[in-house]
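Of the protein chains in this complex, one is absent; all others appear in place.
Presenting subunit A:
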Amino acid sequence: MGGLAAAGGTAICAGAAPAQIASHGGGHQMAARASEGMAAPMPAMGHGAMMTVGDVDNTANGFDPTDMLTDWDTGTVSVLPDGRTLRTFEMAAEDRDIEIAPGITFPAWTYNGRVPGPALRAKEGERLRIVFRNYASHPHSIHFHGIHAARMDGVPGAGMVDPGDEFVYEFDAKPFGCHLYHCHAMPLRRHIHKGMYGAFVIDPDPERHPDQIDVARSRLIGTPENAGWQELVMVMNAFDTNFDAENEFYAVNTVAHAFMKRPIRIVKSKPVRIYLINVIEFDPINSFHLHANFFDYYDQGTTLTPTLRTVDLITQCQAQRGILEFTFAEHEPGLYMFHPHQTEFTELGWVGMFDVVEALA
């Protein structure tokens, strides 16, 4: 717990954190201050002072960062004449003002009215059909990271959709992994940082991986093996609110400090799997650091064996993503922080807590 109060040498405490944690952080700062010649200690220090003020209205936004962690869009399923599964997703582009931090309105461009867009999830080998309608004021597209034909690529000339129009992207779900989709209209950077991106996960088909069938089954949504995991989707994003090509707010799932104010409940006995995607603009690299624990990492999620073992920090370039697996089974219950180790991002909102509990109430 000692490391909890320190991130980049600065105390960060949740408003809802137990008193012992808050006073721990406060005590550190008091001690530091005393040697700096300040006349008297500041009573307000160390009690969650380094934090945005207020709360975001999730109801008005129409999405909640906590709900987004587990909100998978599995589309609608039907069977093709050849017996294969056809999975259909409905997507719509829409201009929408969203609240990205308490009191801050951002004029976003969205998929299905939310940022990030819906977390699409399919099974390896399925036929995917994505019906995309553009209700927004600019031409948009969906460019999927995956394998598909050139005419399905979502770049200009291949699935670019004018306002009021519709396009259907169709391709097979491959390769399995943790991918993303985003708009590929020009200028690219603007369309992405305005909010047009989302998670696109293809679960491995256990039948195709007999050597590692258990691992594959644990990844496949709907199986009993998968139900034993606590899966979370985290899209690392940020917002430039004053058009200076620098981000003012950093977050996972859009809302700065959301998981400091509402720590993510983790049941101690369930291993954790995070589908982590970096879509940050204006900063070349983002990262994920877990406190008091280590994890296995699957770069791009395209392997069933870890590409990195027992690490507590991974970095991701723009559009890079991967799967993190770890467990708190041996830990005592409590609040465990996670944040990028770019301390600037941390202090500008991209930081959160896992609240490890014995069982969900």
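One rule holds in what follows: a residue touches a chain if its C-beta (ideal position, glycine included) is under 8 Å from a C-beta of that chain, and two chains touch if they have at least 3 such contacts; residues count from 1.
One rule holds for everything that comes next: contacts and distances are computed from a predicted model.
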"Lactose-specific PTS system IIA component", "GMC family oxidoreductase", "Pyruvate dehydrogenase (Acetyl-transferring)" or "Metal transporter" - which is the UniProt name of the missing chain: "Metal transporter"
Residue of A:Glu166, A:Glu207 or A:Glu344 in touch with the missing chain, whole complex considered: A:Glu344
Residue of A:Asn58, A:Thr85, A:Thr241 or A:Thr315 touching the missing chain in the full complex: A:Thr241
Sole residue of A:Leu86, A:Ile104 or A:Ile221 that reaches the chain not shown, by the stated touch rule: A:Ile104
Of A:Ala256, A:Ile274 or A:Leu335, the residue in touch with the unshown chain: A:Ala256
Subunit A residues that touch the omitted chain in the full complex: 10, 29, 32-33, 36-42, 44-45, 48-54, 101-106, 239, 241-242, 244, 248, 256-257, 344, 347-349
